[in-house]
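Only one protein chain is missing from this complex, and each of the others stays in its spot.
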Amino acid sequence: MRDDSKRWPDPRDPSDVIEAPGLSIKKLHVARLTLLSGPRALHQTKLPLVEWPDVVTSDSLSVVLRRDRVMEVNGPARTDGWDNTEALAISDVSDAYAQVELTGENALSLLRRGTELDPKIPSRSTARLCFGLGVSLYRFRDDTTFRLHVASAHDEALWHALSDAAKHLS
Amino acid sequence: MQLFPCPFCGWRDEREFLFIAEAGKERPDTTQKISDEDWARYLHSIRNDKGAVREVWMHLTCGELFILERDSVTMEVIGSIALRKDAA
Partner (left out) sequence: MTSHRVPGASGAPLKFTFDGKSYTGMEGDTLASALLANGVRVMGRSFKYHRPRGPWSAWVDDPNAIMTVRKGAVELPNCPATTTYLENGMKAQAVNAYPSAAFDIKGGLDLFHRWLGAGFYYKTFIWPNWHLFEPAIRKMAGLGHVTDKVLDGYSADQIHDSCEVLIIGGGPAGLAAARAAAEAGLNACLVEDHKSLGGGALLEQTIEGHAPTEWVAAHAQAITEAGGRIFTHATAYGIYDHQLVAIIEHGSFGTAPRLRRMRADRIVLATGALDRPITFTNNDRPGIMSVTGACTYLAQHKVLVGRQIALVSNNSYADAAEAMLSDAGAEITRIDPTVGPIKAIGLKTPVALTQHDRTHPVDTILASGGQTPLVHLWRHAGGKLTWCDARQAFLPDSNPMNMVAVGAANGTFEMEPALEEARTVGKGDPSERAETQYHLTPLWPSPGSEGRQWIDFQHDVTLKDIELAARENYVSVEHLKRYTTLGMASDQGKTSNMAGLAAMATIQNRSIPEVGTTTFRPPFVPVPIEIYHGHHKGKHWHPVKRLALESEHRAAGAALGEYGGWLRPAWYGTGGMAARVPDEVRMARASAGIFDASPLGKIEVTGPDAEAFVNFIYYNTITTLAPGRIRYGFMLSEGGVVYDDGVVARLGPERFLISCSSSHVDGVRTHLEAWRQDGNDPDRIFVHDTTQHWATITVTGPIARDIMAALDLQTDISKDALPHMSFIETIWQDTPVRIARVSFSGDLSFEVSIRRSRAQDLWQALMKAGTPLGAGSLGLEAMAVMRAEKGYIMIGKDTDGETMPHDLGCTAPRDKKSTAFVGDRSLHMAVANDPDRKQLVGLSVAAGDAMLAIGSHVVVGAIRQRSLGYVTSSYVSPTLERPIALALVEKGASRMGETVNVWHLGETREAVISSPVFFDPDGERLHA
């Protein structure tokens, strides 16, 4: 086996930011992420449901992933497993994802380097590919701010793709 | 890139999708006797239609399995059919 430790740079400092004209990207921390799956799951969360292109203003929300799955972000503590009364499968996935927030008038333009995205074309699921990586993507707070969840192991890859794309903004 | 319509998510980049199989093939009940020929046909035979086709695809980002109707010559997408109803 070849030693590739020099081929890949050390993981970034979590406080790193990407800055470019009309764009700022930073890492975001969440307290809890919970997968809820079930035949009525979309109706079993008390948090605001977020689809595309909904703009959510609360830090606690439920992203819609499938017709029978949501992910509660900063939601209440739940017990993992099968809840037979509610017909809900529950899994804590708090550390399975890393989060980034993009803001600025060029944030949408940057995301368009990674995916064919249009606020005028709605989609019920926030899950999509962005720069070839699976993410959950939604609008937060205003028209120029976006949040993404990406699998933890792909955090570095996504950051690198975002910073490479940001170079084209100047 | 082509655009395919997931019954739940709507139109998305083809790279989010995975072809599963031609639609219409039913798995034989393997707890009953099945001839070698019937099983081989289940495993290996495909229609490979020229023109309108019905296929099973998965939208990988949301996991939805569905039927996609399209034209294998013109690449036109005719439509998609959900296998499941919406969450109640």
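To keep things simple, chains are lettered A and B as they appear, and every chain counts its residues starting from 1.
Note that in this section a contact is a pair of C-beta atoms (placed from the backbone, for glycine too) under 8 Å apart; a residue touches a chain by one contact, two chains touch by 3 or more.
None of the values given here were measured: they were computed from a predicted structure.
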Touch criterion as defined above, residue of A:S24, A:Q44 or A:S109 at the omitted chain: A:S109
Residue numbers in chain A that touch the chain omitted from display: 1-5, 7-8, 10-11, 35, 37-39, 68-69, 81-82, 84, 87, 89, 91-97, 109, 112-113, 115-118, 131-133, 151-157, 160-161, 164-165, 167-168
Missing-chain contacts mapped onto chain B: 1-3, 18, 20, 27-31, 34, 36, 39-40, 42-43, 56, 58, 60, 63-65, 74-77, 83-84
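Simple rule for what comes next: only the chains that are shown with their structure count from here on.
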Touching residues (chain side chain A, partner chain B) in the complex: 38-43, 65-68, 115-116, 121-125, 127-129, 132, 134
Chain A contact footprint on chain B (complex, rising order): 1, 6, 8-13, 15-16, 60-64, 84, 86-88
